[in-house]
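Left out: one protein chain. Kept in place: all the others.
Here is chain A:
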Amino acid sequence: MSLLHLAILLPFFAALLIPLIYTWTKKIHTGWLVLPIPVILFIYFLSYIPKTAYEATTASFNWIPRYGINFTVVVDGLSLLFALLITGIGSLVVFYSIFYLGKNKERLNNFYAFLMVFMTAMLGVVLSDNLIVLYLFWELTSISSFLLIGYWYHRERSRYGARKAMTITVFGGLMMLGGFILLHIMTDSYSLREILAAGPAISNHAFFIPAMILILLGAFTKSAQVPFHIWLPDAMEAPTPVSAYLHSATMVKAGLYIVARFTPLFAVSGVWFTVVSVVGIITLLWGSINATKKNDLKAILAYSTISQLGLIMTLLGIGAASLHFDSLSNNLYAAAVVAAVFHLFNHATFKGSLFMMVGIVDHETGTRDIRRLGGLMRIMPVTATIAFIGTFAMAGIPPFNGFLSKEMFFESLVEITHLNLWNVETWGILLPVIAWVASVFTFVYSMIIFFKTFTGKIKPYLLPKKPHEASLGLILPPAILAALVVIIGFFPNLIAAPILEPAVKAILPTLSGADDFSIHIGFWHGFTPALLMTIGVVIVGIFLYKTHRFWKPFLTVKIPKWLRIGKAYDNSMFYMEQGAYRLTMYVMTGWLRTYLNYMLFSFIVLVLGTLVITDSLNFDFSNLTQVTVVDGVLAAVILVTLIGIVFSKSRITSIILLGAMGYTISIFFVIASAPDLALTQLVIETISVVLYLLVFYHLPQFSNIEEKPKFLSVKTLLSIGVGITITLLALSAYDTTFYESISQYYIDNVYKEAAGKNIVNVILVDFRGFDTLFETAVLAIASIGIFAMIKLRLTKRRRKHENE
């Protein structure tokens, strides 16, 4: 186990200790003791930056080597970018939560334990090389996210949100596991690197597309892509540090990680490009439109996150096109991947800061509703500054980092329309148009977040608390992120070479051979279409923001009517539950006769079906013995008694007829030369008849519930069917003797080996005495059981004629 493994598992081990620490140290806020963990990890992962620029670091730890499941960890550019985000923002979030969550009124031990488990899970997802281990950590993120969303479990909405997030992400996770297993079947390996290396070889495999779709389902559910985005707005019931950490910066990017990671494998297929970019662009548009109609700041941010994730997803989809061009000099689609990675980083910074800002506003004013907020700029100037930077970066305004990545986004979209592949030339023009519209809406909601909250008139009568500037501890983490937004906005190349470049090379391994590939992000590109599009976004966006109150009611009323995925989810949950309940109530009637009908029906279908399908029906009567008159008469007697039993109207007749039939059968045994059987049959028959008489004395008369036997009822059909089936089976089986009977051995050895002349009895007690032993046991159990049932009455009810 290397240091890298320990680094991944460190938060997990810490989570084990947190409850102890919490109970021992009541005076200090537990967050202070947790804070060093992500900080140490952040510094540790920073130390990988110089190394990772040239090569990936691998460390392996055998877990289940026989099945090829090993805890193998690989640090390459992409993993490192994520690891830095997770630990860096994790540190800030822990710091923020110290001031956000009160020491006395919150269960901090739970909070930090869940958070640390999540951190381990997330690090495991991005660093694992083994698919099964990756899946393990993936589910751990789902579970810890479930726990964190439901942190205030006394609230109905929290529980609902947690359950919804769990259902959807675990559904996706299971789909992804299926995809991983298909990959394993195709490549015989669980190692991500080996599978990626085997990429071209399996691209024509029948499982290739199914595996791709399943893995994409996992990625889309986790990254809240349409139509699986519905869990994310409900996950906003979590405490704000959790929203900032999980649902903006890290966990929802796990799906993006998966898409980026599998790009070298799946991008050869046009399906991948189409699905990823189309789903991404729809999500982008849908999220941005929905964000403009929300009144809750966190809800706006949730939809904004969905929208931005769609943007990154689109870029990753477009980046897939780059694998189809060998020449690197004019490989413009690789720029889309650069933009994706860059925006992924940028989004984590500004969205983290925005969530923390919203948390501050909520914390200091007591509400997050933009209709009650306003004019906070004077009271909370620092928070306002942070919000300004965050929102303008999100809107894509210079000089912040969002501007740069949005420029690159537009460039890539314009570029994709020139692609001569997969019929993109025909429908590809839609991509930049939709993206542009979505950007306008992005601009609008960004402006709403900032201006509605911080400008205008203050409404103190609407605010639950008297607002004042937040403490330094709450301000510091978002301030650091906002500073990053500005710094990267001005000096994007600070992270371009050390962090982004290895990440892009990890996504597009064909680039790694080319040394001339380097990222240079500049402000000025000349008058490109992208710049014109940005200017258009700003102009139309300002116009739409100014007229927002006129068209907003139109959105809130009209759009939800025709497509409400959240409602569809609720309905499907309701109807699935109802359907399962009704099905159970319909099938499980509680009547034994119903279940017997099921069994007999299945028996007929299975046996008769097998006989017919395997063509086993054969009737060969050549080896039959001669039917004597006695046989015929006895059979006729049995038939008559049988019909009498079925149609008799009183129980006593049925019993007498049953006795008659039993005696006749014993005569059959006599004819078939089986004296022992005949003896036993007679005795048992007599005893049974007596027992029936005993039991039936207590029952009501038959005539009370008498009904005319219907000839075409289900019962009649089933009994006729079973009779026919058994008859056919017996007739078909009669002549299919494959082996000689072994009875000759018994005949030869009954006296020689076992000193007996009665062959039946010798078989029962000598050759196969074990059966007899356990049949004796059965009889013993039956008699003890009857005794117990009669004697043991735990209820007080006593019959009149009880013996005692």
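As a convention for this text, a residue touches a chain if its C-beta (ideal position, glycine included) is under 8 Å from a C-beta of that chain, and two chains touch if they have at least 3 such contacts; residues count from 1.
Just so it is clear, contacts and distances are computed from a predicted model.
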Omitted chain (choose from "Monovalent cation/H+ antiporter subunit F", "Nitrogenase molybdenum-iron protein beta chain", "pre-crRNA processing endonuclease" or "Light-independent protochlorophyllide reductase subunit N") - UniProt protein name: "Monovalent cation/H+ antiporter subunit F"
Sole contact to the chain not displayed, among A:43, A:596 or A:652: A:652
Sole contact to the chain not displayed, among A:640, A:718 or A:754: A:640
Residue of A:460, A:675, A:723 or A:785 touching the missing chain in the full complex: A:675
Among A:39, A:667 or A:731, the residue in touch with the chain that has been omitted: A:667
Residue numbers in chain A that touch the chain omitted from display: 629-630, 633-634, 636-637, 640-641, 644, 648, 652-653, 656-657, 659-660, 663, 666-667, 670-671, 673, 675, 678-679, 682-683, 685-686, 689-690, 693-694, 697, 801, 803
